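What follows is one structure encoded as structure tokens, with my remarks underneath.
The complex is shown incomplete by one protein chain, all other protein chains being positioned as in the whole.
Presenting chain A:
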């Protein structure tokens, strides 16, 4: 069972590649224990992995992938593992652990670009996997996906993509109790990976609905 957990990761495809966002929090049950955890990491030259769920299992997955990339580099054959291959590998690893009744308690988002082709996929702790134009884990599925379904379009520019992701992360911040206001946005394109420095979102708590939540319905929250 999970002890130290990260909350949602949200990813979208945009014009030049993939944009992924996550906050830097790791909770120990209901305590917001760690506030500087990088939950997105580059994998090889072409991929970016974001994880929610148990942080120690995420670190183990990074060790597995390290070994995978190492062996790939040792072949020294000019070929390098692309996001599709890494996603397939992760799917098999997660499914295998589930078969042994000892799952890695994570939901992963894997994005990347190789030879101009963009790839964005996700794997859950029991091995359910798929790829799509926008993915999210955990609460992101409930809160961010609907926003993305409405507002995502093909060929988003970088600025629009970041604005869209910030909108999703802001909603998650307001409504997910395990979210912290310190996020990173990662970008992966054909040229490579760049993960932004952590920053905070502007929040506004003076909405009438927040100040008077029960005005329309006494007894609710």
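Rule of thumb we're sticking to: a residue touches a chain if its C-beta (ideal position, glycine included) is under 8 Å from a C-beta of that chain, and two chains touch if they have at least 3 such contacts; residues count from 1.
To be clear about the criterion, contacts and distances are computed from a predicted model.
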Checklist entry - Which of the following names does UniProt give to the chain that is not shown: "Palmitoyltransferase", "Nucleolar GTP-binding protein 1", "Superoxide dismutase" or "Proteasome subunit beta"? => result "Proteasome subunit beta"
Checklist entry - Looking at A:45, A:114 or A:129, which residue reaches the missing chain? => result A:129
Checklist entry - For the chain left off this view, which of A:15, A:35, A:98 or A:167 is in contact with it? => result A:98
Item to check | Selected residue (touches chain absent from view) among A:15, A:84 or A:142 | outcome: A:142
Checklist entry - If the missing chain were put back, which residues of chain A would it touch? => result 1, 91, 95, 98-99, 101, 103, 125-130, 132, 141-142
